[in-house]
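The structure follows.
Yeah, one chain of the complex is gone here, protein chain that is, but the others are all in their spots.
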Amino acid sequence: MNAFIWTIAVVTVLGLLLALVLYLVAQRFKVEEDPRIDEVEKAMPGANCGGCGFAGCRAFAEAAVKAPNLDNNYCPVGGNDTMAKVAAILGYEVKAKAPMVAVVRCNGTCEARPKVNEYDGYASCYVKSLLYTGDTGCAYGCLGCGDCVAACQFGALSMDPVTGLPVVDQEKCTACGACTKACPKRIIELRPMGPRGMREFVSCVNKEKGPVAKKACANACIGCGICAKTCTHEAITVEGNVAYIDPAKCKLCRECEAMCPTGAIHGVNFPKPLDKDAVKERIKVRQQKAKEAAEAAKAAEAAKAAAEPVKKEATNE
Amino acid sequence: MSKHTFSIGGVHPHDSKISRECAIQPLPIAPTVYISVAQHIGAPSVPCVAVGDKVKVGQVIAQPGGFVGAFIHSSVSGTVKSIAPRADLAGRPSTHIEIAVEGDEWVDTIDRSETLVTAIPDDPKAIIDKVRLGGVVGLGGATFPTHVKLSPPPGSKCERVIINGCECEPYLTSDFRTLLEKGEQVVVGAVLLQKAMGGVPCTIAIEENKPEAIAHIREVIAKLGYKDMDVMVMKMMYPQGGEKQLIDAVMHRQVGSGALPISVGAVVQNVATALAVYDAVQKNKPIVDNSVTVTGECFPKQANLLVRVGTPLQYIIDFLGGIPADAAKVISGGPMMGRAIANLQAATVKGTGALLFLTEKQTRRAPETNCIRCGKCADACPMGLEPFLLNKLSKAQDWDACEANAAQDCIECGCCLYSCPAQIPLLDNIRVGKGAVLGAIRARAAAAKAAAEAAKK
Partner (left out) sequence: MSKLLVSPSPHIHSKVSTKSLMLDVVIALIPAVICSVVFYGWQELLVLGVSVASCVLLEWAITKYMLKQPSTIGDWSAVITGILLALNVPYTTPWWVIFIGAVVAIGVAKMTFGGLGQNIWNPALVGRVFLLVSFPTYMTTWNQPQGLFGVDAVSGPTPLGAIQEGLLQGASVQDLTAAYNYKDLLFANLGGSAGEVCALALLAGFVYLCCRKVIKPWITLSIFATVALTSLIFWSVDPTRFTDPLFNLLTGGLILGACFMATDYVTSPMSLWGGVIFGVGIGFLTMMIRYFGSYPEGVSFAILIMNSVVPLLNMWFKQKKFGRK
């Protein structure tokens, strides 16, 4: 019994002593830190993906607390909800940003873009790109080894075994941008999600001239410029033999998609499938009308020019 | 006969020199040649001819784009058809000068006779200048402009010229044939290099599997009566012909990390380069052709060809009867460090030393399995690195750790991947780490330079 009491006593005293030591040491080496850093960090998604441009959520929180406003600090993963929380903690204003999503700008499927040689090295797009332009005729398209899939921390990317191309799961994509950096060919772009997810984009980055591009891949953008001519919103530019749709200007009318001769323009999440013929007919009618209007205007101009002296005379009268 | 070798690592691939008995024969000139302006290390050359110009063999068609650069001469006579981007071996576009061949008219100043010119110019500067004008680059594979190598930075002193005749890569025989057939010229080229470096001694290093070449060069040196030159017999071991390994084997000095051979007093030139130096200095003949080994067990017609620079690979292959049915890979260079060719329409460059055909069985990689920590890669690495570790660090993108473990010292010889029983693509990944580390080192150097300049102001 005595031993029992002694044991309890010794252990208790020892525990108290050690607690005191721990407390003193903690006090001695305490680092003064803005408590808001912890609060901000707690509000973050905690994925430490680096999508914001900082090393991780903690680094973001430190930077956000130091920054005079939140203009340069945005967490793409947490999105507007998280940023509202962060803004509330720090007392800043936050500008809501349109949600973004990763978009794969290559449609060089196995079928459309036949292989011309066989790659036998380490299955990494980066290693492959260091070695050569790739196992297809296209020097710009997807290399198909899945570096983007490996880079995605959110499981939003997967390789489609049929097409050999990466597929983005837009529900899981947080637009952190890791895949855009991992892709050595830079074919993945962050674009606004669009209303109800509807968006229109050119699924090709091939800068070769039309015939070369077409030879390598049936789905390539050949830089023909029909889309740019069709677009009534000046949203499409053709530069370096490849078209680009500016998401800020695009009105999702899908006319370019209907007109593209190679099917390089993709529209996703539209409620109805695209009736190409109807749209083409519509464009034709419109262009016909425009042509007629232009001719009419021209005729009117000519008539006006012809009538002018007469008119003058008439007025003089 | 005592044999010399380097001190760390190395492997013993079968030497497979099946084309060793084939004498060098000239390849008929192709109807059209495509001469790249970026066929050496350094800035690409700037074309100085225009479309439609008539050119002769040996005429300058592109000027160096910087100090580390080289003249490029027309390898044929004919008309410049275009100056445009064209896909190289790897499919990457680079500027090529396309020349439609008409006859074979050479520039008058070139001495095309076979007479051996042994009179050595007195002025080292004159030699180096002629080397520069001849567009000579290192033909051992790196294609580093030779005149730059012969102009050491102030404060460093050359103590020995080493002529690299190891040809340690399996299959390759063009240097061996050159030693046998052009031994005199190579030896005189070596004397020119000695003179250019200030009369230092010279060692011609030849691997033991070329006894004929060793005997022949010894004979030539004795016949011509050169005193300050010896032939060193090297052990058959890959990568004996690696610049750093060869200096270690010959001079027992190790070139430090990131340092140049001249830092230990060595200048290494390949046999073919020595011949090119002879041609440029004694015969006024720039590099317009080079010898190319075309070989492989599955290739019926082994050959060592003298090929004009810019000849399409497909033309060479067709001349020898086309690609054999069971060839699965065509390689420019040897099987250890050569580059697999993705584009057979590409044209040869000065540094093209071989076309090698391998069958699927010889070359296809087996599936990767777990590392069994056998340490064979570390035993094989001639730079004393730990490839298994660098592979891991590189995959984890831990560039600082890569640098701490000397990824930047990798010479990409391939010994690690060659010897790995688990077929782990070690070198594929280490290259990535090496590239990242070298990039970081360059960025640091640039930043330090900028800071120093800012401090000066």
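Order of writing sets the chain letters: A and B. Residues in each chain are counted from 1.
In this text, a residue touches a chain if its C-beta (ideal position, glycine included) is under 8 Å from a C-beta of that chain, and two chains touch if they have at least 3 such contacts.
On a predicted model such as this, the values are computed, not experimentally measured, just so you know.
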Selected residue (touches chain absent from view) among B:13, B:152, B:165 or B:286: B:13
Touching the absent chain when the full complex is considered, from B:358, B:393 or B:436: B:358
Of A:47, A:84, A:116 or A:149, the one touching the omitted chain in the full complex: A:116
Hidden partner chain, residues of chain B it touches: 8, 11, 13, 170, 244, 248, 254-257, 259, 323-331, 335-342, 344, 356, 358, 360, 362-366, 369-376, 378, 381-386, 406, 409, 412, 414, 417-419, 421-423, 425, 427-428, 431
Hidden partner interface residues of chain A, rising order: 115-122, 127, 130-132, 135
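The rule is simple: only the chains that are shown with their structure count from here on.
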Contact set on chain A toward chain B in their complex: 116-117, 120-122, 124, 126-127, 130-135, 139
In the complex with chain A, residue positions of chain B that touch it: 87, 89-93, 329, 340, 342, 363-365, 425, 428-429, 431-432, 435
